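If you scroll down you'll find the structure; I have some questions about it.
Heads up, this is only part of the complex; the chains shown haven't been moved.
Labels for the chains are A, B and C, by order of writing; each one numbers its residues from 1.
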């Protein structure tokens, strides 16, 4: 858990919102706090939760992000190829389970969604789980985007359970609507902010380049990061990488990049140095996918002012897309309980004609390239 | 203006949310403060606002609610029959204009929407005026319904002007969406809260009964209130009632009701006494209009346990309706300015598929009657 | 209790801090809330509080201010001559006790300080009671004087009990120090603010004059207020006045003053009209008592520009004093419990050399007179 205090919840977002320095540990503790409040409310409403179940679901939420690595979502599946943070979380839970004489067995069952009381899993992982309630509020607070703040206390008071399903009492529908809108606002204003995307793409390219080089020669990097750069995870089981993974945090990436600034590889040093000094890619957001032609022109231009090889141009000029669902019933609907006992998906609740529209995913496409290419197209880039 | 410090912004809402004791003066000062911030932003963006215009629009917003009487919206057009608070506001402005040597002429023109720079009027009165920005935030804050809080500072930063029209920069669309959703939430959770409706309906009935009695005999009431109870406003011009109106505030209603508790008229004393002790009507909210049959049954029952005459039953058993529009482009659309210079109504803005749905008004019907009728149907009511 | 929602906690303070509109009901509910938190903490620390005791001490704090009349401290002992609000509170409790079959007996014992568990009384009334913890925070919040805000939650967490005495754990001493300093700041910046004093002195003079006139002729006033203006409370027991007292709230004073603006008595109408329009006395604060000579000069001047009689001048020109004790151990010391089990008065606690100094009362003297006397000394005052 102490490792999580050295991993920022929002990765490089602090380059745009300087206050966003909060750690994954804060988020884990906050989610646990909300879980305790929720259990108290549910019990007050007559839902029977045993002491053992309460402890298990609390442990499950406390550990729900334990499998996150440095710069979480940005580097997920890149640093540790093809292994999601959820799989690593389960591995860590199982490791702890062995250490603590099987005391985490129920927590693991709940986390995986195998326990009969489905609502306990929903409190840990669903459209309205403690994870989301905490992170939306916390990320709003620390980024200073106060508009994202949600009425988590009221939402929690509206939660209830029928037939082991987590439900929201009907008088809470306006709070849920506001929660979904806040979530969307946070996506476009913080999580997918243009400049944050630029920084994250640079970091991805840095690690991809470092891996490519590490296949050939040893890079100056912290010991643990070197392990992950050199390793190919084809044959390893997640279990085998747990120990080195437990050593990894944001500082490995930062201090290795600081050394890479002086590396002989021009691409690695250019990307690392510029990211550290906050000289980021220019990002152009579009509603439609980026024209191949446009990319080619930029690449040609880059080739003209640098001496990069064809396949190296991809590190500096490329397009990507990102999308956001304010509400995706596929990953578990939000169900409303009416006074007459009927239950409806929130999208079909009367008075909320606009929720249905939130089901549509919004996709944005973006183009990344060094700012110099358009600002000073003829001047050579030190590459 | 000091009179406004004796008129609560939210009337009887404090019976549900005890913190909602804030005054119309606070709201007037707050709106003026937001106006100053907005003018600073607009000027920073190059919109030319002369010192004279700035003063005028500031005076206009400061005085925009000066024509409100006690328990504002609840008693509007009831206490002063058929004269809206806007008309009275203009009268007060004109009175001040005479007193201050025509210095308010421009403020009045702006307030009435006659001035060429349309955006100045829009800052005072539109879907996105300083009035709404202040009251939504203030009412949320003092009622404690924190979910209604809006990002007014960010909205203000996004305001701009083209061709004398108030516009919102496109990167502010998510803030506007959140503002509209907050507004809807405040309507259903505060302004049209069931118990608030119950109290307001009781107050309306109190004043209607008092007027009816005042046509026959003199009631114990404060001097100013007596004037308004006895007066029939058929022939008077608004100007003629300005002086007594300027004396009227919440305390006239409250202290008169306290005396009416001991009045011989059973209906007046029952309504006044129960409202003061917070023993309110039961209110049943419905999605469809209330069946006449249902009302008749309740009236019959009331007649059975009291000795009221047929036409007196209407004071205690009746139905009403209330409606809310989260966004009504008829009263001035919210227009978005895109980077390419195009302007769109917010409902047609891309990425906001759900706003269109907010145009639909939501209507709720409700039935009011004394709680005893259902709780203890056979026991006589002391009427 | 509903009556308390019509009595402002801070009386006329809203004339200086427009937000200070909060009611005594809000304070009563807030104090009760803090009491619940405190009981939970104390029980968690092993202090045995029975269900009956918990209910009694909660009732005691809920009702602790029930005996307050309109404009509380300002008019205390003036409106109801010689009877303090504490005596009236006990009367109200006893009335309720009779109504509720002696269920409030223990609450009354605790309130009066007669119950064996002394700390229960201390939670209701002492230097560190729930009353003060609530009002300091609430008054800071609503007046907007944010500096007065105290760490009430931390103070509550530091409370403990030994030998039935309320104590503070030693690691809480800095929070207590801050609480005492905040309290002092609130006194000088809000409760005893110059302009608030001016308004309060005008209100006192209004009521004194109204009483003087009522001895001779009937004044236009609300029914209940008339009762208190005419009554001489020499022979009455507090019990006899309970019923009319229960009808009295801020609105009686406000609406009566509005009628008195038009009274024939020049002093009454001048004071009432000016107070309602916020044209207040000038107040000069001094460290030493006001020279009689200075008052005489002002009176002579007032006589010159008005046609007041000698004894009427006292209503408009006079001096008063006010004092404040940040910490007065006489009314119950704040005792600190050290880890080694020893108990010390906070003034002798190590590391807090400055608390001792707070025991000294600070006295301020002030002079009141109509502003016109100095601004336009030669122009006749419409008296």
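Quick note on the criterion: a residue touches a chain if its C-beta (ideal position, glycine included) is under 8 Å from a C-beta of that chain, and two chains touch if they have at least 3 such contacts.
On a predicted model such as this, the values are computed, not experimentally measured, just so you know.
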- Count all the copies in this homomeric complex, not only the 3 that are shown. 4
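Just so it is clear, only the chains that are shown with their structure count from here on.
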- Item | Chain contact graph, described as a line, ring, star, complete graph or other shape | line
- Item | Closest chain to global C-alpha mean, per-chain Cα centroids | B
- Note on the structure: Note, CA centroid farthest from chain B's centroid sits on chain A
- Message: Averaging over Cα atoms per chain, report the distance between chain A and chain B in Å.
- Response: 44
- Task: Please report how many Å separate the Cα centroid of chain B from that of chain C, as a whole number.
- Result: 33
- Query: Which residue numbers or ranges of chain A touch two or more of the other chains?
  - Reply: none
- Name, in rising order, each residue of chain C that touches chain B in their complex. 2, 5-6, 8, 14-15, 18-19, 21-23, 25-26, 29, 220, 222-224, 247, 249-252, 254-256, 258-259, 262, 276-278
- Can you check the complex and tell me which residues of chain B touch chain A? 146-147, 149-151, 154, 174-175, 177-178, 181-182, 184-185, 188-189, 287, 350-351, 353-358, 360, 362
